[in-house]
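Here is the structure we will look at.
Apart from one protein chain that is not included, each protein chain of the complex appears where it belongs.
Which chain is which? They are A and B, in the order written, and residues in each are numbered from 1.
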Amino acid sequence: MSRIQINGVTKQFGEVTALDAIDLDIADGEFFCVLGPPGAGKTTLLRTIVGLERPEAGRVLIGDTDVTDLVPSARNVSIVFQNLALYPDKTVFDNLAFPLRQGKEKVSSSEIDRRVRETAEILQIVPLLKRRPAHLSGGERQRVAIGRCLVRAPLVYLLDEPLSALDALLRLQMRAELKYLQRDLGRTLVYVTHDQVEAMSMADRICVLDRGHVQQVDTPDEVYNRPVNTFVATTVGMPPMNLVPVRVEGENGRVQLSAASFSLGAALDSRIERIAAHAGQELQIGVRPEDIRVGADAPEAALRCRVIAVEPLGGEAIIDLDLDGKIVKAMTPPDVEYRPDEVIPVAFDLSRIHLFETDGPSVYAADGTSAFAAVP
Amino acid sequence: MRALVTTARALLITLALFIFLFPVYWTVTMAFKPATEWTPTSGKIYWVPDEPTLDNFRRIFGGTPGGSDSFLVSTPINATDSIVNSLVTAIFGSLLALIVGTFTAYGISRYRAGGKMLGFSILQLRMFPPIAVMIPVLFLWTYLQLFDTRLGLILIYGAVTFPFVVWLMKSFLDEVPREISEAAIVDGCTQFGAFRKSVLPLVKGGLATTALFVFILNWSDFLIALVLAGNNVVTAPVFLSQINSAATGQEFGSRAALGVILITPPLLLSILIQKHLVRGLTFGAIKR
Partner (left out) sequence: MAEIQIQNVTRTFGRFTAVDDLDLVIEDGTFVALLGPSGCGKSTTMNMLSGLLEPTRGDILFSGEVVNKLKPGDRNIGFVFQNYAIFTHMSAFDNIAFGLKVRKHPAEKIQQEVHEVAQLLGIEEMLDRRTTDLSVNDLQKVAIGRSMITKPGIFLLDEPFSNLDAGFRSYMRAELKKLQRELSQTMIYVTHDQVEAMSMAEKIAIMDRGQLQQYGSPDDVYNRPSNRFVAGFVGSTTMNFLPAMLDHSGDDLVITLPIADSRPVTVHPRGAEDGSDTFTMGIRPEHIELVEPGSSAASLRATVTLLEALGPRNIVHLSSDKFLFRVAVPPTVRPRVGESVGLELDTRRVHVFADESGKALV
């Protein structure tokens, strides 16, 4: 009913290709997040689904209907813009009622009243109905914008970074509220953001977008633990995954990864074969900050690094380490006492490392088993 | 040193004020002077009328000046028609400019109509003094039989003030985020419906300001009306320039009286829109 299919959609603005032959299949009732840096094409994708942009190539299907040639109001979708775009001269009630008053078929005013009030109740904004947007707080405006989206009971909801203008605190609250709301409504929701925490927290599946290309579409768990390339690996997760360059050597049935200050070795088996194909080349080890143990948690570690900085974040601490001239960040429990310039033992959790080619694609993910071991 | 700068500044401002306000003062006092005081007699300049009178006002609306023993003998004149002409041409000319100009401005603001050059080209139009092309327009108008007609003046007034409307309305329309009209489109409006229901209400103030500004321009026009109209359509400023009599030549007092009537609407309207005028004129200057 509200499944969205995007088939080979390309959108260009003059010389710039905003979307490059995108293929997506968004399931009915899914909370689908599109994640990417500014300029990735996320807003363009949303606008193409809504119908405010026409693609140069490709088709858009909602439900089983090809909507590519339909005007926005005929597609039965609603959108919440990044800057909300509430009608400033109209009351909250009129803002919510506006979509109902535009249709070709006349909706009776009692029906309009009923539907507006129903929506207002769901979002808990009934006491605000007589106010103008200028007299609402950020969070209240947010809800009115979502209300305007809901009141038409569309097949699909599209939200363009709706929380980015809110205070950090409010954003946390709204994340949970949005998730509950979508669950209750049961419709497909496409949510665009550049904030990976939002995507991880709310999405059933995340689509990571970079410069008009889809990098990976998967559940948060997959995208986090089995990223297909360095872009996805460093986009999801804060602080970003550390990337450490190493040389690959393969001989005598073993594969060795060497950096200036450490080496890792593994016996050649089916999983390691792919790595051996890169013998003589450089690869990058990907390791997340929370998978690095330091100090007392890594007593037998042969690798020792100098502490550059310590960031106490309350619930945890981030330690910046100097590894062969590169900064590597490690996440530790909050109550640690390392000083800058101290040299401490550092160990990677080898059951959680990744290997990537220098220009991105993943070659190996440890996925819970340690095939590698440190070579002294 | 500071005192010197402040005094110099004060002097300059006083001088500027004087230059602008003196003619107004002179006109207002002249409007109430009897014929005998219009020109200096025996070296005395009448800074303020010794014997203020409303004769001049009566004169321009058909009355006989002074009475039968007045040294002024001339045919009665009535400025009413000319005032009506001014009103009609100014109002409709302004309306024309407003309607065409606002839609143009919307196209430029929302859809970047005409690319980078159109908006600027339209503005450049206005830098060009209209009077420079009035003779060619005269030929064209005569050919089109628009010479000496109200319609002819209305069209020219519309054309000449159209760039102002585009310039002012574009800056007001730029203030309205495009997502608001997009939201209306997604909610089911047509392009025009979105403009009418979601954007227009938000620029009401700007529209009013622009309308008044443009009206003032058209109302005060003298040169265009002089060139493009003859005996049938005489607007008030032209009428004013023609108030003469055989006996006294230019009738300063009568002219001043009409002048006072003519400057009152612009003055009042300017005060009304003053706040918004400054805002509108300086808006485009600041890049957000």
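We take it that a residue touches a chain if its C-beta (ideal position, glycine included) is under 8 Å from a C-beta of that chain, and two chains touch if they have at least 3 such contacts.
Quick caveat: nothing in here was measured; it's all calculated off a predicted structure.
Across the whole complex, the hidden chain's contacts among the shown chains comprise A. Note on the undisplayed chain: of the listed residues A:Val50, A:Met200 or A:Ala366, the one touching it is A:Met200.
Screening A:Gly58, A:Pro88, A:Gly139 or A:Pro239 for touch with the missing chain picks out A:Pro239. Remark: the residues of subunit A touching the chain excluded from display are 37-38, 167-169, 172-173, 175-176, 179-180, 194-197, 200-202, 220-221, 224, 234-240, 288-290, 308-309, 311-315, 318, 320, 327, 331, 334, 340.
In this text, only the chains that are shown with their structure count from here on.
Residues 50-52, 71-73, 77-79, 81-85, 87-89, 98-99, 102-103, 148, 152 of subunit A are the ones that touch subunit B when the two sit in their complex. Of all the residues in subunit B, the ones that touch subunit A in their complex are 177, 179-180, 182-189, 193, 197-198, 201-202.
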